[in-house]
Each structure stands twice: as C-alpha cells, then as structure tokens.
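For this view, one protein chain was removed and the others were kept in their places.
As written, the chain order gives the labels A and B, with residue 1 at the start of each chain.
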Amino acid sequence: MEKLFQKISLGSASLVFVILVGIFLTLFSASKEAIEEFGFDFITNPDWNKEIILETTPTVTDTLEDSDEIIDEDDMILDEDDMIMDEDEVLFEEDDTNTKTVFGGLVPIVGTLLTTLIALVFALPIAMGIAVFLAEIAPKNISHIVGIAIELLAAIPSIIFGMWGLYYFAPIVADIVGGYQVSLLTAGLVLGVMILPFMAAITRDSMNTTPNVLKESAYALGATKFEVIKDIIFPYSKVGIIGSIILALGRALGETMAVAFLIGSIFVLPSAINDPTISIPVAMANNFGEASGLGESALFYLALILFVISFGVISIAKFYFLKKAH
Amino acid sequence: MPVMNIKKFSFTYPGVEHPSLRNITLPIEKNKITALIGPSGCGKSTLLRAMNRIHDLYPGNKYDGAIDLLDFETGKSKNILNIRKENEFIKLRQQVGMIFQKPTPFPMSIFDNVAYGLKIAGIKNKSELEGRVEEALKGSALWKEVHDRLNKSAMGLSGGQQQRLCIARAVAVKPEVLLFDEPTSALDPISTGAIEELLVELKKDVSIAIVTHNMQQASRISDYTAFMYLGDLIEYDKTENIFLNPKEKKTEDYITGRFG
Partner (left out) sequence: MRLLVNKIFLVLSVLSALIGLAFLAWILTTLFIKGLSSFHFNLFLNDLIDGGLRNLIIGQFILAGLAAALGIPLGMAAGIYLQEYGRGRYASLIRDLSDIMMSAPSIVIGAFVYAVVVIPTGGTSGFAGAIALGIMMLPVVINTTDNMLSLVPRELREAGIALGASKYRVILDIVIKAAKVGIMTGILLAFARIIGETAPLLFTSETSNYFSVDLTQSFPSLTVSIYDLANEPEESSRDLAWAASFILTALVLIINLIGRFITRNKNN
C-alpha cells in the first residue's frame, strides 16, 4: 500500500513534466509543415494568408516552321484555329498562373510584444504605488481591505475586461487620444489594468520581507518614509520586485480574451499606436476554428513561438531573480 | 536487567563528515528512568532518536555498533540497527514509543488521538478501543479532565494537557520503552510538575529514557543518569552517584554549573 501510494504520487508529479514536454512536441510537430515551408522568414514576413502570384513563364506551344503558310495583311486565309502571326512571332499560350498562399507572423508577433510593452509601462508605476501603499503607508485594517479589493480585481475573468474595455474604457481613451477605439493602445492599456494587481501583490509581498530592524534603524537616523522605501526597502526586495515584473510580463504575453476585444484583429502592422492590429493569441482565437492545412500549421507555428517566448521569459523570472532572493 | 543495551554505538548524520555520537555504551534498565544530560550539542537527543530509529525518516545516516532491544515474548535481544523492512520498523515503534518536546496533538478528537496507535495496530473493536483509551487517559492523569469531551478537538486543550494527551497516546499501545525528548521544556512549572509525577508512576509499567537539559529534573526523577559531552558518553551511574559523587571532572564541572 505504501509502495502504491508512492508510485501514484510520483506518477502524478511526473505528469507535469510529461504535459510540458508534450505541449512542446505537439506544437512542434503540428507546425512542421509551416516551418518547412517558411522557415525563419515567418518571423519577418508581414503577409498573412496572402496569395502570391508567381511569375508566369509562358510555355511556348508552337513555332514557325517552313511549312507554315505565311500570309500578309492582304491575304486572309483564316480558319478557326488561325492566328495572325508574323515570322518573328512565336505563338504563345497563356498558362495557368502559379499562385501560392503565404503566411507570415510578423504582425501578430509585433502586436504581442507591443501590447505587452504598453501594458508594462502603464501598469508598473501604478502597481509600485499600490504596493508601497499596502506595505508601508496604509494602517493595518485599511491595507487589509484594499489588499482584498486588489485581489478581487485580479480574480475578474479576462473576458469581462474585454467587455468593459471595449464598451466603456476604449471609447474614453479614443476620445482623449484620438484614433480608433480598437487599437494597439487600448488593448495594451486594458492589459495593463489586468496585470496591475498581480504585480502589486507580489511586489508588496517582496517588500514585506524586509526585516523590521532594518527599517527601524533607518527611521532612527531620521529618514523620511520615502527615503526608507527608496534606500532600504526597495534595494532589499529589488530582486523579488524585478522577478514579479518579469512574471507579469510573461502572463501578459499570453493574454487572449481582453486583447481579442480590443486590438482590432487585422493583420496589418500599426503605423501609429492607436491603429488596430493583432496579437498571437488573438490570431489563434479568431482563426483556429476555420483553418486547415498550411494555415492551421501556421497558427501552430505562432503558438510554438508564443510558447517558447513565454516559457523563456517566465523561466528567467523564476530561476534567476526569484531564486536569488532566497 | 536492561531492556535496551547500547553497545559501542556511533552515529553520523547524512552529508556530515564527523560523527555526532562516538562509541556510546550504555544500558537502559527495566522499569527505571534513565536520564541523558549534557550541554547543548552533546548528542543526547541524537542518541534518544536512534533508539526508535526515527532518524530514518531522513535517509543517509551512518550507524556503527549495536542497539539491542529485548523482545519480551522470546526473551532474546535483537539489534535494532539491522532493521530494514517496513513492518519491522513499525513493530519497533510499537515497542519503543516517543514523546516530543513540543506537544504534538493530531488534528482530530481527543479520543481519536489516543486511539490512533491502536487503530493502526489493527484494533477495531469499539468497546476494546474505548477501554484502552480510558485506561491510557487514566494512566496519564488526564481522564478526569477530558472524560466528558472525548470527541472534542484535541487542539482545544492547554499545553500541559496536550503533552499529557501525547503521553496517553503513546502509552495506549503498551510499549516496553518510552523515550521522552525534553518533554517539559515548553511547559509551565505546574504542568512540568504534573508530568514529572506521571513519569514516576509510569515506570512501573514501562522503562523510560528521558533527555533533559534541566539537571534538577534529572536528579528529581531519574534512577540512572548518563552525562554526555560533544558526542561522547563521559559518565554513567546511579543518579545519586552522578550528582553527589561524580567520578569525572567534566561531570563535576557540569553539575556544579561551571559550564552548560
């Protein structure tokens, strides 16, 4: 019984490994067709689902031969197959034009990175401010209540952010900044509101690990609250804070529903920050249902790229920064 | 007649270079209280914890020598350091029980706590369980205080009561030896006194080994005392000899408070 129990728990734990490896292998094999077809150009090509007409090399079907009758404009011996030609001409026949459909991931990749960047820039100062408020400024019971409110904000489902963002937040942003309501900017800002509570909570926890004696020593020297936070607490919890930022970044990269409502979903590189575009998760969300063949493989290629980037970013946050703190 | 015989016993913790115990030879006499005393780090707890092989929860220990346990049924001694199989470990711990420094009530009712060792030993009969639980609680001087709330959570008891509960729990299984690892150091003086009285009562039925950093406690309740220092057994004798007439200088220095 003991042995059985050990085996079951070991097996369950190994499931994590199996699933992660499984995800990578599955994505890789499903995107093989697209990888073979497009290679690394996929990353730099902005055309998605575009039919490219290849150069038609007309095939020569007939040439003048000595036996052919040469006629000039005065003679017109024509039959249904006759074509008027002169001795220099060669008969051409229109061939079927060669077309091929290409998929390039540049637009969604850029969209993913830019929305995440906007989200980070927007959320960072506010999240830090909230963390400072919760950890150092608010009295205990207010900190408790506000803390719960922030955690509730984190619990709100992504699709709700999409609904609220599209119908209430985006119009206001568009009024202020001009441009489209569905755009890189509005998507990035709503994404920022979404990662705000996560960053704030982890930063607050990091700040709370600062030993009280350290803070007290600084206060005892006459430092202001701002100086204690700036010179003692932040440096002490720096590693955890940076880790939380990178982790929030990792989560923002993979966010789907809110961005789907707000980014506009068109495969066009934005020329301005308030232009609509698309991100990888949104491209997948919108197209997976109908895609097949090369198109489907291209979506898996995008998924693979997203998976690798997210995995990399989150790993960096975890291993380097969060480990250093301990 | 010793119920346990520790012979040239050495012990090294996993991953550590030097042994924490060196060549300890020491009997645990039947129906007597043997106290292990010495300054912090002398190895007394390490020695105690070897006697029910609880070190083996954390693999990688190195043992040398022997710890013989007398089997009451066969009259023969067996070296418990040779135990490998799961069911032999279980049997050992049913013969040699342990009470810890921090009271460790399980998150269940008072009744279930005391009955736990019995249930895993296979006793299922309700009236038998009730009888054994009552016996054990009476034997730990706790029955009067809890008999009317046996199915209340054990977490609601005071520290002293919780420790007596742990003693009842260990006693219920009717072990031959009971190991006490600083059982009163986390308790107030009144609870400490109650438990010391209890130990003196208990030795009628079990043999007791107790680790204590409180010399007065050792001199109050124990029949034999072993003084340890930095992993070595410095001196072992009847308690009154250790305290009134120590043979080794180190023992005398410790007793008189020159260090410790």
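As a working rule, a contact is a pair of C-beta atoms (placed from the backbone, for glycine too) under 8 Å apart; a residue touches a chain by one contact, two chains touch by 3 or more.
All of these numbers come straight from a predicted model, not from anything done at the bench.
Engineer: If the hidden chain were put back, which of A:Leu15, A:Ile52, A:Val121 or A:Leu214 would touch it?
Structural biologist: A:Leu15
Engineer: Of A:Leu106, A:Ile126, A:Ala174 or A:Val239, which sits in contact with the chain we cannot see?
Structural biologist: A:Ile126
Engineer: Among B:Pro19, B:Gly38 or B:Gly97, which residue is in touch with the absent chain?
Structural biologist: B:Gly97
Engineer: Counting contacts across the full complex, list the positions on subunit A that touch the omitted chain.
Structural biologist: 1-2, 5-6, 8-17, 19-20, 22-23, 26-27, 30, 125-130, 132-134, 137-138, 146, 148-153, 155-164, 166-169, 193, 196-197, 200, 224-227, 229, 247, 250-251, 253-257, 260-261, 281, 284-285, 288-289, 299-300, 303, 306-307, 310-311, 314-315, 318-319
Engineer: Where does subunit B touch the missing chain, residue by residue?
Structural biologist: 52, 54, 57, 59, 86, 89-94, 97-98, 100-102, 104, 106-108, 116-117, 120-121, 166, 169-170, 173
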